[in-house]
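All protein chains of the complex are present and in place, except for one that has been dropped.
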Amino acid sequence: MNRLASRLPAIVEQHQKQIVDTWVQQQLESGTWRAGRLQETQLRDEAERFLELLSKTLKSGISFEPRSPQWADVREFLSELSRSRAAQGFSPTQVATFVFSLKQPLFALLRSFPDDAETVANTMWEATLLLDALGLYTTELYQLARESVISRQQEELIELSTPVVELWPGILALPLIGTLDSDRTQVVMETLLQRLVATGSSIAVIDITGVPTVDTLVAQHLLKTVAAAQLMGADCIISGIRPQIAQTIVHLGIDLSSVATKASLSDAFALALKRRGLSVTSAATQSAHRA
Amino acid sequence: MDRVPILRLGDCLLVTVQVDMHDQLAMTLQDDLTNKIVDTRARGVLIDISALEMVDSFIGRMLGNIAAMSRILDARTVVVGMQPAVAITLVELGLSLPGIRTALNVDAGLALLRTMLARSDFGGHAD
Partner (left out) sequence: MLIEPATLPVRSGEDVVRVRQTVRTVAMDLGFSLVEQTKVITAASELARNTLTYGGGGEVRIERLNEGPKRVGLRLTFEDRGPGIQNIELALTDGYTTGTGLGLGLNGARKLSHEFDIWSQPGVGTRVTITRWK
């Protein structure tokens, strides 16, 4: 494809207004148009801006490859268009159709020129490749946007499902429930450390009663979290280790000697209190002493 | 050239380490601190690293040196305010900062210093 010899830039530039008029008219008449959701004035404005950018970029003549830097402005425009159309409830197909539908008025125009058949065919082919690539680009944008929404929701879910609670001033508890995967464990552990700093708590009880199995990766994350907490000046107690998990830990060769462990959360809490110089006494005993 | 500020809190010194220490600053800090410990007869040193976004082996060594130097001058050192991301990275690095006691914040650090000093004054050698 010899870009320098292409008729496309000149044709687009010289007949911009005519192309926009035909294009807008065609879109208004088409079945995919939903009047009321999009004003005609807005449609016309978008069509004009797109043609303007298209013409400018084609004129610079360096490349017809929409992924190259010269096409950044056009891509930026399509990106904004996708966003605003999506917000207005249009599907990705409808947004892509906006671009694809430009072919019709363009081809009609090309056929009206007295060029030879080969030139017309070549120019149509260039336009097809270009507009197909741009149309597909808008669907990619849509996919990327959806993916980022999903991953953000996943993060929020993780945060919501593993709350860190304050058992007592200075003592935090992290009851882990369900199977832990590597990613979730990392996020949860980082949250615990942040909460230790935020609350100024010096002890965290990590309870794994609700965790059916622990694999090497998860155990490593647990141990790293304990080590990190210790580096920061806090301590961790792991509670709720069930017999099967104890066996797994030994079989995997994991060394828990640097961590305090307790069978139950309440034992762990008692230990935490003791470490902070506190104890729980019975009120009846107290009043008996006073008497 | 800027210097790291050293504040006096009773018989303790509070050092607030700012971000992005380079070698020269670290050397100057060690000099200033040892001098001040002697001048003020400080018994405790609190190093606040809450502004440090990163602790590498160099800074780890510097902290270790400060703790060791202070110890020789009969002062105890506690490092406070380590950020979680820094702690996680140190664990990954395998740096354990041996000989350095830590606490979550200045208050906890002061309380820890009191405990350490009380223990050492009454016969404990293991600090």
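To keep things simple, chains are lettered A and B as they appear, and every chain counts its residues starting from 1.
Note that in this section a residue touches a chain if its C-beta (ideal position, glycine included) is under 8 Å from a C-beta of that chain, and two chains touch if they have at least 3 such contacts.
The shown structure was predicted, so the numbers you read here are calculated from the model rather than taken from an experiment.
Only one of B:V4, B:M69 or B:A85 touches the absent chain when the whole complex is considered: B:A85. Listed by residue number, the positions of subunit B touching the unshown chain are 20, 22-25, 53-58, 61, 84-86, 88-89, 92-95.
In this section, only the chains that are shown with their structure count from here on.
Centre-to-centre spacing of subunit A and subunit B amounts to 40 Å, using the average Cα coordinate of each chain.
Interface residues of subunit A, counted against subunit B in their complex, comprise 190, 193-194, 196-197, 200-202, 224, 227-234. Against subunit A, in their complex, subunit B makes its touches with residues 79-80, 82-85, 87-88, 90-92, 96-97, 101-105, 107-109, 112.
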